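Missing here: one protein chain of the complex. Every other protein chain is in place.
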Amino acid sequence: METLFGIAVDGVAYGMILFIISVGLSVTLGLMRVVNLAHGAFAMVGGYVASYAAQSLGLPYPAALVVAVALTVLATLPLEKLLYRRIYGHANELGQVLLTIGLTFVIVATVNYLFGPTLKRIPLPDLLLGTVSLGPKAIPTHRAFVIGMGAVTLLGLWWLLERTDFGIRLRAAVDDPAMAAALGIRTERLYMATFALGTGLAALGGVLGAELLPLEPYYAIRYIVLFLAVVAVGGAGSIFGSAAAALALGITDTAGKYLIPNFGEFFFYAALILILFRWPHGFFKGRTA
Amino acid sequence: MSALLEVEGLSKNFGGLQVSSDITMSLHPGDRCALIGPNGAGKTTFVNLVTGVIPPTAGTIRLAGQDVTKLSSAERVRRGLIRSFQVARLFKSMTVREHLELAVLQRDAKTFRLFASVSGTPGLADEVAGLLDTMGLGAVAATPVGSLAYGQQRLLEIALALAMKPKVLILDEPAAGVPHSESQRILDAIDRLPKDLAVLMIEHDMDLVFRFARTIVVLAQGRLLCSGTAKEIVADPRVREVYLGSRAHAH
Partner (left out) sequence: MMSATPSAATSDRTDAARMTASSPPLAAPLKTPRDLGWIGVPVVAVAGLAAFWLFPSDLGLLTRILAAALYVLSLDLVLGYCGIATLGQAAMFGTGAYVAGIAAVNWVADPLALLAIGGVAGGLIALATGALILHARGLTLLMLTVAVTQIVQEVANKARDWTGGSDGLSGIDPNPVFGAFRFDMVGRTSYLFALAVLVVALLVARRIVRSPFGLACRGVKEDPLRVSALGGSPKAYLVAMYAVAGVFAGVAGALTAVTSGIVGLDSASFSWSAEALVMLVLGGTGRLYGAVIGTVAFMAVHHILAATDPFHWMLFIGLFLMGVVLFLPGGILSGFERLAGLLRRKGDKA
């Protein structure tokens, strides 16, 4: 029982981190049709900025979080204009893969130059260090916080896409880009805003998940396969698909580590192949924007 | 003589829309038939149904007496039901000669020869030369198709169809996009097709239709309105009404 509870809490928390990071990738892939392998690098940049802000500048955790997200978005927006805009569209996967691998390498090298190869931490405030009791059980406050933030992100995105003008335009453009352009939706600005949203979410996930996905320069390469797997299973552009896929993946992976430590990854990728064989556009494709 | 292509009660629904309903027709060896009808009459859907691009809701399609309704489009091609495309669909970077080589090799099921050479395939060069000659494409044999004039691309489409040794050939607007002055070349090419072949041409240009067809089939709103010789069709008041009515509507 204890193990099951532990798996559930750790699995859901892990899944939420995967969700927060991957959903940004999913939205940019769904709209701009760009396979962005540098997405993990953006998450890593967020984590490093927060770490620097908290450790070297002494900012409190919430401020470091906000600064990290804001700075990552500001730093990557020029990339959208200079690089990504040239490779939008689904006809150019190979170019996208290569350009974004190249960008990832550059970011990895730069981060290593600026911060060194050692593991970086983001010290948690005392508030997040203890445990919270949930009936007879106690769960680590940080895990509860991560799960809560994941839920807030999910609801926030749902609200943004279903209830706001931006969301309506975004969904229209995802469904039919040519029609959206014909209706006078300014796709250029929409793309930029969506790109900012995607990198912002990556940075947020990078900061929140620093305890689970440790910050070091190879972070960008190590975890991108995980994020892509979430998007592939969840279906590009699907928020609830990403959430479901990320949670399923997080729980499976955690359960695998607890229960069958030798073959967790093997089962994960085998399941991925079976799912994609049966549903090549993602298991959850088409449920919502 | 027995029919090469028999279509019986062919129907297609998209959602609640009936885009083809209960079409019955047949083609015999040597037939030169034109399928006409106003925009939205269901001509393209009909071609897609017959060639197996989309499955019908009801009805049967027989090719040389055999039921092919359930077969894939590639399988129908292998049995001699060949189409050309309305918008020229060619391999842009391959040369004219390579197109014909591929079509002939594919027809003879020789495309899984990994260690043979294309140029060393017996009889291939001669057959391709013959096709190039028939269509008047000899001068551009080594030209990549991407840099070919549009009329020549249309000729290559027909040459490709011919290379596959069809029993039934469906030409989907073979002269679409070609200047009127050049359409004669295409008709000449069609005239040189083997006489025992059954040809169905989908066409808008009535001038072309009358020059080509010995029989005409008229589709309107997904149904077969009437069929007959060119003279009968011109005289038929229903055709005039549907055609001119919708023409006037469209413009």
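The letters A and B name the chains in turn, as written, and every chain counts its residues from 1.
In this text, a contact is a pair of C-beta atoms (placed from the backbone, for glycine too) under 8 Å apart; a residue touches a chain by one contact, two chains touch by 3 or more.
Being a predicted model, the structure only gives us computed values, none of them experimental.
Touching the missing chain, out of B:Thr24, B:Ser93 or B:Gln184, is residue B:Ser93.
Contact with the undisplayed chain is limited, among B:Val77, B:Leu155 or B:Ile186, to B:Val77.
Where subunit A meets the omitted chain, the residues involved are 29, 35, 83, 86-87, 90-95, 97-99, 101-110, 112-113, 117, 217, 221, 225, 228-229, 231-232, 236, 262-263, 265-266, 269-270, 272-273, 276-277, 280-282. On the side of subunit B, touch with the chain left out of the figure occurs at residues 14, 17-19, 39-45, 48, 53-54, 72-74, 77-78, 83, 85, 87, 89-95, 98, 101-103, 105-107, 110-118, 121, 144, 146, 160, 164, 221-222, 246.
Definition applied: only the chains that are shown with their structure count from here on.
Note: centroid distance subunit A to subunit B, computed from Cα atoms, is 51 Å.
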